[in-house]
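Heads up, one of the protein chains got dropped from this complex, but the rest are sitting where they should.
A and B label the chains in the order they appear, each numbered from 1.
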Amino acid sequence: MEVLGLYNYFVFAVLLMVGLYCILARTNIIKSLIGLTIFQAAVFLLYISMDKIDGGTAPIILEGVEDQVFANPLPQVLILTAIVVGISTTALALAVTVRIKEAYGTIEEDKIQEMDRET
Amino acid sequence: MDLLLDIASAVLLLTGGFLVFVGGVGVMRMPEFFTRMHAASVTDTGGAALILAGLMLQGGLTLVPLKLAAIFLFLFLTSPTASYALANAALLSGVATACRNQTGKQLPEDRMDPPSAPNSENSLAAEAPAPKTVARKSAKKAAPKRPTKKAAKKPAKKSAKKAARKKS
Partner (left out) sequence: MITIVFSLFLLTMLVIVAVAILRTDNLFTAVMLSGIFSLIMAANFFILDAADVALTEAVIGAGISTVLFLSALALTAEYDRSPPVGTWVPLLTSSALGGVIIFATFQAPRLGDPNAIVHKHVAPWYLERTPELIDVPNVVTAVLASFRGYDTLGEVFVVFIACIGVMSLLGRVRPRRDSIEEGEFEKRSDNLRHHLIPRVVGKMLVPFIVLFGLYVQFHGDFGPGGGFQAGALIAAGVILYALVEGGPRGRELVPEWFSSMLVALGALTYTAVGVVSMMRGGRFLDYSALSHDPIHGQHMGILIIEAGVGMTVAGVMITIFHAFSRRGIR
């Protein structure tokens, strides 16, 4: 039971590993960006795991219902905005990728470096 | 009365769950793409409808059944559309069917990934697209040219790209 309570953190660690491996091992820029979104999602999972409280519900206070336990609203607020910011920055990265493709004709990092060395 | 409702909703939920399970098994076990889609559609139609009906009975006389009905309507519109788009795309890009498998020699290569061990992944990945290209080419020969632009443009472009890649 004690270990099950830490399962979220284990999944967080594994997702971080997968994301980081994807960023480092793949030279394709779009694949690296997908790895980055996995990495990001792992951090979101960590924060949202923190807000859970035993017997709690979503933090919406209903009139006339007493003795409710609410989940922690603060991590939710942080992640809510972080998701939107994350997609905007990912879109920016994708825009840069598109420009790289137009300039170099490829989105493989090693080929781009080769081209840079040649010139 | 409550007991009756509970039993009815339990029966509906269990039947729906069973259909979803059957759909899942079908997707795993069916031989090729179109029969797999057929199996998956069991989940979309029967499974979803029965589970939503069972939940509606649990909701009682509140707004909940209405919302569930809206969800059902949404699924009723979108899932056949998605199936249509999927089947259409598969047909146009030339996924091999079982019939063709019996007459022709090509094995259906419609899996997403080649099965490979994690450490030899990259070496296999380089070889992977080759059989797909062959399957697509043979399908293109077999099927008459479609009037849509996707059929005219997409496979041609892809095979051309692959040919270029092979040369290099």
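Everything below uses one rule, namely that a contact is a pair of C-beta atoms (placed from the backbone, for glycine too) under 8 Å apart; a residue touches a chain by one contact, two chains touch by 3 or more.
Just so you know, these numbers come straight off a predicted model, no measurement behind them.
Looking at subunit B, the residues touching the absent chain are 74, 77-78, 80-81, 84-85, 88, 112-113, 116, 118, 121-123, 125-126, 128-129, 147-150, 158, 161. Interface residues of subunit A facing the missing partner chain: 2, 4-31, 33-35, 37-38, 41, 44-45, 48-54, 56-63, 69-77, 79-85, 87-92, 94-99, 101, 106-108, 110.
Heads up, the rule we're going with is that only the chains that are shown with their structure count from here on.
If each chain is reduced to the centroid of its CA atoms, subunit A and subunit B end up 28 Å from each other.
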